[in-house]
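The other protein chains are all here in position, but one chain of the complex has been omitted.
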Amino acid sequence: MIGRLREEVCALHAELIRWGLVTWTAGNVSARVPGEDLLVIKPSGVGYHELTPANMVVCDLKGTLVEGEHSPSSDTEAHAYVYRNMPEVGGVVHTHSPYATAWAARGEPIPCSITAMADEFGGDIPVGPFALIGSDAIGRGIVETLRGHRSPAVLMRQHGPFTIGRTAKAAVKAAVMCEDVARTMHFARQLGSVERLPAAAVDSLHDRYQNVYGQQKGAR
Amino acid sequence: MIGRLREEVCALHAELIRWGLVTWTAGNVSARVPGEDLLVIKPSGVGYHELTPANMVVCDLKGTLVEGEHSPSSDTEAHAYVYRNMPEVGGVVHTHSPYATAWAARGEPIPCSITAMADEFGGDIPVGPFALIGSDAIGRGIVETLRGHRSPAVLMRQHGPFTIGRTAKAAVKAAVMCEDVARTMHFARQLGSVERLPAAAVDSLHDRYQNVYGQQKGAR
Amino acid sequence: MIGRLREEVCALHAELIRWGLVTWTAGNVSARVPGEDLLVIKPSGVGYHELTPANMVVCDLKGTLVEGEHSPSSDTEAHAYVYRNMPEVGGVVHTHSPYATAWAARGEPIPCSITAMADEFGGDIPVGPFALIGSDAIGRGIVETLRGHRSPAVLMRQHGPFTIGRTAKAAVKAAVMCEDVARTMHFARQLGSVERLPAAAVDSLHDRYQNVYGQQKGAR
Partner (left out) sequence: MIGRLREEVCALHAELIRWGLVTWTAGNVSARVPGEDLLVIKPSGVGYHELTPANMVVCDLKGTLVEGEHSPSSDTEAHAYVYRNMPEVGGVVHTHSPYATAWAARGEPIPCSITAMADEFGGDIPVGPFALIGSDAIGRGIVETLRGHRSPAVLMRQHGPFTIGRTAKAAVKAAVMCEDVARTMHFARQLGSVERLPAAAVDSLHDRYQNVYGQQKGAR
């Protein structure tokens, strides 16, 4: 199982590059190891084209290195806090993707004004608190913002987006779609104002997308 | 014929990626099967690099699955409505391409101010109504907006562009050019105002482009 | 010689794609055939990945087809007019590259405010008149604007940039740099005002770049 997750987590990092979400060594994907208090995550400060299943790192849910020759991502504490406190979460992603980070820099939620946002996020993408690395503060800010919220993405203030999902792939999808709608809404707002969608339309779109879209109900 | 259309529709989806029009699994191309009440379309929620001629889906013109192992695109109803009501249309494309969707989010037509718009669209790119997925509403909005209009593209309000063409390739071209001019006009408007081209110039350019440009008259 | 120019002109079209200057089939490069009243140019409406040396088209300097199985670019008349009236020109390029076309849409010259513009253009990039395709008007507008001007690029109003060079490669370089500086100056102006460089600095930079930069004096 850990071997398969090493491969999956490594491959998912290539999606961050493919969709233009990361620069140099910034950004990271992790997956919970089902049934164990472990996670698999990117090594710290290693370039995307140097990532292999073998150099992925295994940590416990306090963020302590368990297996691997490299130091874990400097964001491991935040990932671990989310897994400890949100048992339904199987994957976490962090990037500094430029449009989402621009909304985060202003501390401004992305308003739910287009159907693609209703589908994936079920409302606005919320802003979390400013928090320094090196304690539970980032993890706590993510969990307090996303608990009870339909959005799988939070814009940590003056930092960047974190996304969660039932699987690592779902968290990556949320990161990709978060940047996509952050960009479209940025363009929309540059030349005028945009109204939010009515709440009933958002509910209807979100319900359909989460339960009907795709090949198998609930497979996302 | 259906085999050839499966290959063509599959290959045309790669153009959506090549020109930056789609993200993750969003967006879809369909083709009418000439002489039959059938269409070929993308499967729902499948990634672009996983598309093959074999996993394209065949539906009737009510959107019901006829052939294929996957569920059809969740936008199939809208495509089918267009084919039922516009017999001259052989291809339909839907994307959430970012600049065109930004104009759609504001509900603002793209003004015909550059020769490339006159060539391809023969005037402004119009805005269609806001409509929820799950009924004929989107299809009806497309048809009511585009019937009698020279533009092969409509910006569905707070949703994104749909384009039509005599062939699937022509509809893809319209989607690519729609994003191209949406982007250029976005840039133009960011730093000042832009006048529409005179109507006589638009007519002259559109007529020439539709009838003289390219290698064979009417082959677009 | 014509065979070599077919290869060169074909290869230079790939640079337009590489640097993001063109969409679908729009844009074209031509080269004068030295010592003959002929030019080599892109065929009309053919996609960039379908271009080969063999399908490049040879025309006389009135734009009439001389050799080739395809119709020449619909912009051939404008290229031919430039060659007839500017004997020092060996290559012409036309694109609708998005940032340059946005300045053209507003009819606003790009102000020479950064050293890269002084180097390549020796001053502002000027705007030419609005002119319809199908007569000498576009060619005349290009020649009247660029004659006696240091800039190898002109922004044809509400249309897009044309560039010239001693060779086709130099004209392609001018098209690539025109979009590059159009983009940088667009970004610069979005967040404030920018002063032009002093005329003496522009002269000094342009002289040095044209005569010292690169591997061989005058080889550009």
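We call the chains A, B and C, going by the order they appear; numbering starts again at 1 in every chain.
By our rule, a contact is a pair of C-beta atoms (placed from the backbone, for glycine too) under 8 Å apart; a residue touches a chain by one contact, two chains touch by 3 or more.
All figures in this text were calculated on a predicted structure; none of them were measured in a lab.
Chemist: From the touch rule at the top of the page, work out which displayed chains the omitted chain touches.
Modeler: In the entire complex, chains touched by the missing one are A, C.
Chemist: Give the residue, chosen from A:11, A:66, A:86 or A:102, that touches the chain omitted from the document.
Modeler: Missing-chain contact among the listed residues: A:102.
Chemist: Just name the one of A:63, A:139 or A:160 that touches the chain not displayed here.
Modeler: If we include the chain that is not displayed, A:160 is the one touching it.
Chemist: Would you write out the residues of subunit A that touch the absent chain, in ascending order?
Modeler: Residues in contact with the chain left out: 23-26, 43-46, 70-71, 74, 96, 98-99, 101-106, 108, 130, 132-134, 158-160, 186, 189-190.
Chemist: Going by the touch rule given at the top, which residues of subunit C touch the chain that is not shown?
Modeler: Spelled out for subunit C, the touching residues are 19, 113-116, 173, 176-177, 180, 183-185, 187-188, 190-195, 197, 201, 204-205, 208-209, 212-215, 220.
Going forward, only the chains that are shown with their structure count from here on.
Chemist: How much rotation, in degrees rounded to the nearest 5, is required to superimpose subunit A onto subunit C on the basis of Cα coordinates?
Modeler: Superposing the C-alpha atoms of subunit A on subunit C needs a rotation of 180 degrees.
Chemist: Quick check on this structure: which chain has its C-alpha centroid closest to the centroid of all protein C-alpha atoms?
Modeler: That would be B.
Chemist: What whole-Å value do you get for the distance between subunit A and subunit B if each is reduced to the mean of its CA atoms?
Modeler: 31
Chemist: If I count partner chains per residue in subunit B, which residues reach a count of at least 2?
Modeler: Each of 190 in subunit B touches at least two other chains.
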